[in-house]
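Just dropping this structure here.
For this depiction, one protein chain was excluded, whereas all remaining protein chains were kept in their positions.
First chain written, first letter: the chains are A, B and C, and each begins at residue 1.
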Amino acid sequence: MSATLSSQSDVRLEEILIHTIAGMLDGLRHVAVGASSPVPGAAALLARARSGERTRVSVLGSEDHNFFTDGGKELFDCAGQGRIDAFFLSGAQIDGNANINLVSIGDPDLPKARFPGSFGSGYLYYVVPRVILFRLEHTKRTLVEQVDFISAPGFSEPNVYRPGGPFAMITDRCLFDVDKERRRFVLKSVHPGETVESIAENTGFDYDVPAEVPTTPLPDAETLALMRGRIAGEIAEIYPGFAKRVFGLEKAA
Amino acid sequence: MSATLSSQSDVRLEEILIHTIAGMLDGLRHVAVGASSPVPGAAALLARARSGERTRVSVLGSEDHNFFTDGGKELFDCAGQGRIDAFFLSGAQIDGNANINLVSIGDPDLPKARFPGSFGSGYLYYVVPRVILFRLEHTKRTLVEQVDFISAPGFSEPNVYRPGGPFAMITDRCLFDVDKERRRFVLKSVHPGETVESIAENTGFDYDVPAEVPTTPLPDAETLALMRGRIAGEIAEIYPGFAKRVFGLEKAA
Amino acid sequence: MTELLTDLDALAAKVRDGAKIALPPDYSGCANALWRAVIRRGVKDLHLIGVPVFGYHGDLLIGAGCVAVAETSAVTLGEHGLAPRFTAAVKAGSITVKDATCPAIHAGLQAAERGAPFSVMRGLIGSDILARRDDWKVIDNPFAENDPVVAIPALTPDLAVFHAAKADRHGNVWIGVRRELMVMAHAARDTLVTVEEIVDGDLMADPATKAGTIPGLYVTAMVEAKRGSWPQGLPATDLAVDQAHLARYAEMARTEEGFAAYLAEFVVGREAAE
Partner (left out) sequence: MTELLTDLDALAAKVRDGAKIALPPDYSGCANALWRAVIRRGVKDLHLIGVPVFGYHGDLLIGAGCVAVAETSAVTLGEHGLAPRFTAAVKAGSITVKDATCPAIHAGLQAAERGAPFSVMRGLIGSDILARRDDWKVIDNPFAENDPVVAIPALTPDLAVFHAAKADRHGNVWIGVRRELMVMAHAARDTLVTVEEIVDGDLMADPATKAGTIPGLYVTAMVEAKRGSWPQGLPATDLAVDQAHLARYAEMARTEEGFAAYLAEFVVGREAAE
């Protein structure tokens, strides 16, 4: 994923992802970003820059971009109060019902693979209005028909309090919309180099495919400049390795 | 109540009350005192002094004797955690079932008299092991057969969580023990100048009277010296008027 | 983004008729200058929530006819005695009192803070406080047999309103150990703050200051108001309670006429100064 996209200018895949995610955050009041999420973090910082600082960004685990003063519970309280408009979740597995698995593969008591755990997903996925799923390894191993462990379900019964839920899913191959009524992913666009067919070949679950599926738009020159300048600097405070790999080398080239 | 007890040395009633209450606090880890409670406050400070500072005293509303850093809720949390061994409650009315009324006389919707309200009594009376009731106006108007409003009941049904409750009641006339099994007050001692009969004449509820009812003991010389010296100084920080009236004038005399 | 105002009346304009408002106790940070401006505006039907009790400011609002409901664990002027306008209003039946006990108010606010529909608490069973609160319920503790417990629904104020020692231009407000102000701000939909001083820099930059600071995220609008808690004091500052004034208030407010004279002199009459 670190190479530039051969057939396109010099735009990197990460830059397309950041641009695409930022487009889903524009105009929001408050975007929170979990740990180990450099692409969503950069997207949130881009949305903040474009908002004239009206969009707040809280980055967990960052001392510089963390505005909480009430301990570890405050992020969750804040989300429960309805003060967080967007959050990002990933999963070792994600299935066609938008269920995510952050726990294990196989029997959870004697798993074949064990991951860190569900973190706040068992709550935030329910209460944050725009949860953007991201999985930067789009394969049949990761996007599965049914997850082995539901850290948090994509959808809930009508009597379950659920102001939040999946808003979209972005991968290294494409962007899916979410049809909340039909509880299905809908292919929204394919990233440069991918096709409707290549997505189908690499996806383990059923999803809807509209007649027309465009290519994911590239960021324009102004956005690229902002991303490679100010945003690269900001994200470097939190993810120096990522900033160097994605933006630093690029700038040096 | 501010005069010395004519038939006794120069010991004031307040000093007898403070001494008597302190005797119920010796050896405890943590005593909390509510607002507007100078006599209990002085008693707690006396118990602390005698403990070699092992007994902690928290005085609400005092900046000097308040060790809480988590806002208004901390006292109640602390009590709920079992970390407060003794507290003091009063009432506009207190009845023979140890029910206390801090709210109103008559119909609560259109009361004849309205008092400030129940404060924390609706919780602390249930969870603090030694709640010492105090009412420094012992009359049939205040110690009644049945309170008009139960801010907190003296006793609870067996299925109600109730590690706490009334431990004793002290008035300006006497000290009552509490018989928890029989849910009754028991006359423990009468203050100098009072008799078993004078208590009966001034009490609106039934209570048990043992065959022998002693006079409430006076503090010894050492305790008096401690009270009039160090404790007077400490209580003056919180209740200067009280300290002046009870101890300051005394010392000047 | 916290709105930084320059005019107390602009902040007072955000207190709408019928608003449900969390008030700190007297020993925390009372926004008394703001309440005087609110009274001058003639706001009506406020629902005051004492966190967990209130004093002078609430009594003033009640006396001025701004209040429909007082939800609180107590109303008192402390060593100055009963709150006279509260007492008179209750006896006249002109306000509704929702009596509580302190930790029930905290429990309701904490439920709102957590985004939970309710909190449960011990105590209360068998009291007339509970008997008269049909908005509270007794439920079974699902982790024990035959163990009733009281459920207090989330208490979500429209507004948390208080005075604090300092704030910065990002809307961060320093409150020190007065953490009930933080719970109020978290629980309320909007928070209005008056401060002694708006300082340069960022209160979140110094770890010592940050520890006692409400982030601007929770602060809707703010204005500087020197001695804004008068006649109450302000913790962690040299602003002490004006006991002589409170005694005078307690005396004047004993009668309607006296209270009217108090309003004329100390509320309407202070407009130019504030």
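Keep this in mind: a contact is a pair of C-beta atoms (placed from the backbone, for glycine too) under 8 Å apart; a residue touches a chain by one contact, two chains touch by 3 or more.
The structure displayed is predicted, hence computed values, not measured ones.
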| item | value |
| --- | --- |
| Contact residue for the chain not shown (choose from C:13, C:151, C:247 or C:260) | C:151 |
| Residue among A:94, A:150 or A:187 that touches the chain left out of view | A:150 |
| Residue touching the undisplayed chain, where the options are B:13, B:42, B:79 or B:105 | B:79 |
| Missing-partner contacts on subunit A, residue numbers | 35-36, 61, 63, 68-74, 76-77, 80, 102-104, 108-112, 114-127, 149-153, 156-157, 159-161, 241 |
| Missing-chain contacts mapped onto subunit C | 103, 107, 110, 114-122, 137, 139, 141-144, 147, 149, 151, 153, 175-177, 207-212, 235-236 |
| Residues of subunit B (touch criterion as defined above) contacting the omitted chain | 30, 53-54, 56, 67-70, 73, 76-83, 127, 161 |
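Everything that follows uses one rule, which is that only the chains that are shown with their structure count from here on.
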| item | value |
| --- | --- |
| Chain nearest the overall Cα centroid | C |
| Centre-to-centre distance between subunit B and subunit A (centres being mean Cα positions), rounded to whole Å | 61 |
| Intercentroid distance (Cα basis), subunit C paired with subunit B, Å | 29 |
| Geometric centre distance via CA averages, subunit C-subunit A, whole Å | 41 |
| For subunit C, residues that touch 2 or more chains besides their own | 182 |
| Sequence positions of subunit B contacting 2 or more other chains | none |
